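To start, I am sharing the structure in question, which I have written as structure tokens.
A protein chain is absent from this complex, but the other protein chains hold their places.
Labels for the chains are A, B and C, by order of writing; each one numbers its residues from 1.
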Amino acid sequence: MTMDPNLDSPRTAVSNPPIQPMKANLGVGDVVRASAMPDLPKPERQLTPVAKLIDVSKCIGCKACQSACAEWNDTVPEIEHNVGMFENPHDLTPDMFTLMRFSEFENPETGNFEWLIRKDGCMHCEDPGCLKACPAPGAIVQYSNGIVDFIHENCIGCGYCITGCPFNIPRVSKTDHKSYKCTLCSDRVAVGQGPACAKACPTQAIVFGAKEDMIEHANMRVADLKSRGYENAGIYDPEGVGGTHVFYVLHHADQPELYSGLPANPQISPVVRGWKGVTKTIGLAIIGAAAVGSILHGLFARANRVSAEEEREAEHLVDRSLPPRDERV
Amino acid sequence: MTNSWTDIKNTDLVVVMGGNAAEAHPCGFKWVTEAKAHRGAKLIVVDPRFTRTASVSDYYAPIRPGSDIAFLMGLINWMILNDKVQWEYVKNFTNAAFIVKDEFGWSDGLFSGYDPEKRDYDKSSWDYVIGEDGFAQIDMTLEHPRCVWNLLKEHVSRYTPELVEQVCGTPKDKFLKVAEMIGECSAVDKTMTSMYALGWTQHSKGAQNIRGMAMLQLVLGNIGVRGGGMNALRGHSNIQGLTDVGLMSNLLPGYMNIPTEKEKDWTTYMSSRSFKPLRPGQTSYWQNYPKFMVSFMKAMWGDAARADNDWAFHYLPKLDVPTYDILRMFDLMNEGKITNYFCQGFNPLLSFPNRGKVTSALSKLKLLVVMDPLETETAHFWENHGEYNDVDTASIQTEVIELPTTSFAEDDGSLVNSGRWMQWHWAAATPPGQAKRDTWIMSQIFLRMKKMYQDEGGPFPDPILNLTWNYKDENEPSAEELAKELNGRALADVFDLKDATKLLTAQGKQLLNFSQLRDDGSTMSACWIYSGSWNEEGNNMARRDNSDPDDTGAFLNWSFAWPLNRRILYNRASADMQGKAWDPSRKLIEWNGEKWAGYDVPDIAPTAKPDEVGPFIMNPEGSSRLFSRGMMRDGPFPTHMEPFESPLANVFNPEMRGNPVARVFAKDADQFATSDEFPFVATSYRLTEHFHYWTKHNRINAALQPEFFVEISEELAAEKGITKGGTVRVWSKRGSITAKALVSKRLRPLQCGDKLVHVIGIPLHWGFMGAARKGFGPNSLTPFVGDANVETPEFKAFLVNIEPATGEVVS
Amino acid sequence: MEKRQYSQSGDHIETRAPVTVSRYRGFTRANHWITALSLIVLLLSGLALFHPSLYFLTGLFGGGQTTRWLHPFVGILLFFSFLVLFLQLWRLNLPRPEDRTWVSHIGDVVKGHEERLPELGKYNAGQKGVFWAMSVLIVVLIGSGVMIWEQFFPDLVTIPVRRWAMLIHSLAAVAIILVFIMHVYAAIWTRGTLRAMTRGTVTGGWAWRHHRKWLRELAGREGRGPAE
Partner (left out) sequence: MNIDLSRRGFLKLAGAGVAATSLGAMGFGAAEAAEQAHVRAFKLASTTETRNTCTYCSVACGILIYSKGDVAAGEEAHVVHIEGDADHPTNRGTLCPKGAALKDTVLSATRLTQPRIRRPGSDTLEDISWEEALDKIARALKDDRDANLIETNDAGVPVNRWTSTGFLAASATTNETAWLTYKVVRSMGIVGFDNQARV
């Protein structure tokens, strides 16, 4: 990842990728959160939080990020039909982790036409809804540098992550029934490289580095945009999910929805919190209590038995309603 | 490019017109975003469509396809009227002061000397007044009524903002805003750069579009300076190189020319080339033409090229027509006059205009040889692919041989980028299957021919039998050997011209650069402008030092730029008459009292005094040309001409169709349409997800832009009942295609006077081979006519009609 | 012959000394156990995905992936087997006046003072409650279940709806588990009940004690049965 202090320079990678075998600098010891693993051991160390900044105002929608992403992750997106739009594939898929979304906007204030192009993909939330929703232990992990990664060996393909995600990002494969999304190229970051998309991005609309530096860079970009007449230019780093490790510079930060429906105030849905919070714990408690209660009652309370008396009563009843036995012989 | 990609970061204003840099050259466009980020530069886009480049621009103005000259002349007019002129530059570095013959004039859209029969001009009046001293007359006060400046002023005065609006459909206020922004760059400390590509060249007057902007840049003093220049983005990875090496009908390497049959011998040929200076004390570099020429002839025929046989002058083919360009060749082919045709990494079936004619032409060949790494449509032109290639296979008698070649990943060599950087690359993979390098294939063909001429004899075998072929492995010359030939070496010891005792280069050694070329046969060099690329210092094209002192963007030690590793052409013009930089913050080279020095290799003799020698040494004037004399067939100034197919009549002359001197073949003339049958203007363009007809073979790119479509405005969609993603039929007088409809706000109808002009965008990239879905290219529709000077086909402005198609296309 | 009021066709006195009464036919018993088994599988697989501390239960089914696809299919199975039960039993589970009294004497029910309770038909209010609770919850579960069935209906509903479905599915699951526990417990605590679903018969005494009206009706029918 770049440690270049002058991040607005077009240099993405301070060096080319290594080709000698080297140990990944990102592993079990760096996991701060893992799905369905409440009592996780404390991480051995704290890595510098990283971030990918997407400067929408510099983006030319060339899709180099999509191309680089597919090549690096060895995915092969489907060759679809043209349906009268620029988005291809038409949505994120298990084989396309990132997607350029295009929206045509006539600015009522300036009267100018604007073509707003946004790179969509996993935001790597500080408080990841997918991880919260996931029932499979260790299928979704968050490293101390902020990367939220799917460990596919542990994924069971239930799709709970989809309900958990405030940005509608994960996609479950129809072939191997595992959930896929942007990994922030954890394998590259682990050897000191930036994500494939950030490296490829021709205009450096995508830059990657320590989140601190990225925020600083973003502020410079916002200032430049304001100087060009975008009073509402700003940073999109939503608090609702505790901030994200992929964040945007927008010319219209006051209306994120303009950018193909980027949520104004994303957060893990209260419904999901309810389900994964109270329901989960209280529910299990009640069930437990009921089970135990009935067992105890069974042991100590007198059972409801049928007496011999009642058996006779039954026989009388039957006899009365039937002819005497002798007649029947 | 006069400058380089990395130099664009030095600009204050980027004008993208006649191109779409962000879309077609994203990584080069990075330097525009850099200029914006670091210099607060602004970006203006003038284009019929709101392009990806426009999406990050500071200002966008629409324009009708094919009306660029009116817009550009309008700008020059506005600059002159508002005194936005870099006066010192214009007076000293352009031919503004030169006095033009009285006979020269312009009326009704035509210059003096037009002959409608010949469709050509008698250009004799388009020249300077030459005095008894043999030099051109000038008036430095610019008061003489016949000086270039006053003629220019008068010529452009017709292009008022109102006329621009009427012709281009650009709203007056938008045009004026653009003019103001550009006007600021006439200041010595502000520069503007022009980035253009096929959006300007693919017109019947493409060369004049570019001249228009070049003239504007001269008026603003922006040529030869950092962050300025005329920057042709160029299409393919080595199209610059293939042109440098002269792979064109009328060219020799290094922009020398193939003789015409009128030039019956060496002397006649030379007489019209090594120009004498037109002003006292000026450098006219082409006076070295004989040195370059002899060295080339020695490279071709070695000992067979001798002084006593005019350096084998008669081995060269001689032209009876200006050029056997692609249009002429395919017209001849269609007449059944071509027997064999080679396509080396080229796909004419989709690249050349009027596909119907191309198919019929190819069908008349005896043999078609295709050398390519990929399965091209051309190699399969005879194969029926339903509506995508509806041919009668059995009736096509052409024999086709398809030869598998290596790709960039499998061979070594150099490519020349838009900024003239010659970059060496190395093979990384083994060729697939039986694929072979082109060098091997060409050698095999040549060696077989040579043998047959030795064994069987035949007409004039000498040029073949005597062709130099001294390679370690005659079957496959190595890239190194060939690169060394391009640079040139000493065939005998080469001495200093001023001091005959001083040995410069010993026999057999690589020449330092073209200053060591000789016209006595003691040197050989295949391409003089490449001389210096591989000298005794080694392969300079492989240099990889990316240091850049003071961040000028020059990168002098990265690869090698022709000529002489010069990064910015005409760079002497970056300094004033005293040799000081116009803008100290953008110093390039300066006169230090004895010589020129700085960040770049001076484009002038290092010791030539600033007040004596002009910066434009390739012109005998020593200055640049606002008035191009007889150099261009269609006029010394650009004048507005409509496309051959236009919804509007020429405002200056309603009778005039297209470019009055563009070559039109008889049968094609009746295939030009009028706007009453074909009311809509179509323009072709590239998409960023694809490269030409190559990446449809790539499964990733095919997924990013899978299927052929056309772009139309919401207004036109509503008018025709076309729905987003629906299928439409688009047809011209030459053909018909079906496509998906992409309805967008990015295209808007243009109000040109009382006429509302709808524009339809037609991307290229699709065909019937490869991974992407089958589709069409614009060339099924485009007219078979080219630019008057260089025959570039008119792909950017033609007429079509459109309707919703019944039934989906089967893909 | 007049209409049955308190009994199912097929219910009859099996032997006289001692009296045994046939309560459930073989088919019904088999189907009941299919339902029961499915419910247990669903309960175990569901709980595994419901709470991390129970994820180990996926081991029963061969891991998370298997559990993930198995659960919804068993759900479908349960739905249909229960549907059959429902069609058989719904009539006798309709509320009757005596149910009100029974509920008001719930204390005696728990203490086992049945003599203080009104005579009942084939089912008491408790059993009816279980029946209707099951019916409603299974519909809710199958409905919400399909909405969150990623493998086959990823785009059936919007993500917000899907979130609600998720919540409702888990709440309903908790509820049905509680009902299930009550059902099983009652069956065990009330001795002599289980054999109704194993052998299919109960003793006359059991019938006399818990479902006297049902017994009377059956006895009455025997009297003027076609046997004569």
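We adopt the following convention: a contact is a pair of C-beta atoms (placed from the backbone, for glycine too) under 8 Å apart; a residue touches a chain by one contact, two chains touch by 3 or more.
Fair warning: this is a prediction, and the values are worked out from it, not measured in the lab.
Shown as candidates are B:Asp120, B:Glu184 or B:Asp438; the residue that touches the absent chain is B:Asp438. Contact with the undisplayed chain is limited, among B:Gly109, B:Gly635 or B:Pro793, to B:Pro793. Note on the undisplayed chain: of the listed residues B:Asn82, B:Ser124, B:Thr267 or B:Asn546, the one touching it is B:Asn546.
Interface note for the absent chain: among B:Glu88, B:Glu261 or B:Glu719, the touching residue is B:Glu261. Touching residues on chain A toward the chain that is not drawn are 10-22, 24, 26-28, 30-31, 34, 36-39, 62-64, 66-68, 70-72, 74, 137-139, 141, 143, 149, 151, 153-154, 174, 176-177, 183, 186-191, 196, 199-202, 204.
As a convention for this text, only the chains that are shown with their structure count from here on.
Taken as a contact graph, the chains are arranged in an open line, each linked only to its neighbours along the path. Ranking all chains by how far their C-alpha centres lie from the centre of chain C, first place goes to B.
Looking at A-C and A-B side by side, the one with more C-beta contacts is A-C. Chain C has its Cα centroid 40 Å from the Cα centroid of chain A.
Once the centre of each chain is set as its mean CA position, chain A and chain B turn out to be 50 Å apart. Touching two or more other chains at once is no residue of chain B. Of all residues in chain A, none touches 2 or more other chains.
On chain B, the positions that touch chain A within their shared complex are 22-23, 26-27, 29-31, 33-34, 36-38, 40, 50, 52-56, 58, 60, 688-689, 699-709, 723-726, 740-746, 771-773, 811. Considering their complex, residues 8, 10, 57-64, 66-67, 70-71, 76-86, 88-89, 96, 104, 106, 112-115, 117, 202-205, 224, 227-228 of chain A touch chain B. Against chain A, in their complex, chain C makes its touches with residues 13, 16-19, 47-55, 58, 63-65, 67-69, 110, 112, 114, 148, 150-151, 154, 159-160, 162-164, 166-167, 170-171, 173-174, 177-178, 181-182, 184-185, 188-192, 203-209, 215-216, 219-220, 222-223.
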